[in-house]
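Every protein chain of the complex appears in place save one, which is left out.
Let's look at subunit A:
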Amino acid sequence: MKITGMQVFWLITLMSMGMTLVMTLTPSVTSAKQDIWMSVIVASCITLLITFFTTQTSLLHPDQNLVQLSRTILGKWLGSVVMLVYFIQWFTILPIVLRQFNDVIHIMILPQTPKWAIMLIMLSLITYSTYSGGIESIARCSEILGPIVIIMVLLTLLASVNNVDLHLLLPVYADSGLSAIFKGSLAPASYLGHSVEYLMLAPFLIKPRKGGKYAFAAVITASSLVLLAMTMAIATMGVPITPKMWYPFFEMSRKISLFGFIENLDPLPIVVWVASVFVKLAVYLFITSYGTAQYLNIKNWRIMIWFIAPIVLIFAFIPQNVTEAISNYLFNYWIPIALPVNMLGLPLLLLIVGKIRQVSGRSAQKG
């Protein structure tokens, strides 16, 4: 399994952008109000920091993925403990994303269709793509879907330009303040922070040492599109109404009305949504299966898919409603634990310890 730098770019862009647009607008607006654009900029900075940590860490041992890397750097026992932390993230994000996918489809377009039908289709799709070619087939899919998704986002934004009222972004700063802006940046940062998965993708690169710039490009692309889209959503709908909706980005597309006959363009963001959820779930399914297999010393990682996929489906039924799937997970696990520990803390720890060992290793060699 080998992937190119461009494919990594599309993988990370898709994983970060679609979900951030749809899921994090509401929590972010609730806190930062019309200054959401500042929040997104702060979030982008946090994400760039994460990307810096991860790309630097991967440069220490470019041919190793996160599972091997943490064992090499932190030693067998500590490394295994660190990996457990990541497994919690991977095993919980899969069912949650699957459930969120289902909820959006339910709320926005197919209210009658049973949950299992929507989730089963998506699950079999990601299982198939993961099983058939691993990361390689997923990466190739994302190379095709990526440009389509970006075109769809841009089309939605372009068609909404005439609805934008920049006065809705005023007054600047006075209504939110520093802490509110920072608080509002956490949700987008935690969703944009998927560049941490670069640590699992890097060893598959044809040229692992040169992957860093693609990861950075992906983060910058995703962040700037999110910045543009979120600012426009607020400038279209206004602060009082936006936080009352689950998915403001979709509502923005519903407001599109051009020349009296182009209306009801909500299929556009649905394409964005389905494509990015597909890539995200497939990537997570792959790294979870691959990582678990490596962790447990199982030779054929594909076997793990058959265990993980059913578990994911069962777990996805657990949340009772949208609130549990979106808010509880986001505010109780993803922001307070996954963001500081899995995305910032552990990569930083690996980087520091790895660097120290590298330096001391060199000096030991010299001595």
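In the analysis below, a residue touches a chain if its C-beta (ideal position, glycine included) is under 8 Å from a C-beta of that chain, and two chains touch if they have at least 3 such contacts; residues count from 1.
Convention: contacts and distances are computed from a predicted model.
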{"item": "Name of the absent chain as recorded in UniProt (options \"Peptide/nickel transport system permease protein\", \"NADH-quinone oxidoreductase subunit J\", \"Spore germination protein KC\" or \"BMP family ABC transporter substrate-binding protein\")", "value": "\"Spore germination protein KC\""}
{"item": "Listed residues A:M237, A:V277, A:I305 or A:I335, member touching the removed chain", "value": "A:M237"}
{"item": "Candidates A:L84, A:L170, A:L296 or A:A364 - the one touching the absent chain", "value": "A:L170"}
{"item": "Footprint left on subunit A by the chain that the document does not show", "value": "107-114, 117, 120-121, 124, 128, 167, 170-171, 174-175, 237-238, 240-241, 244-245, 251, 254-255, 257, 260, 263-264"}
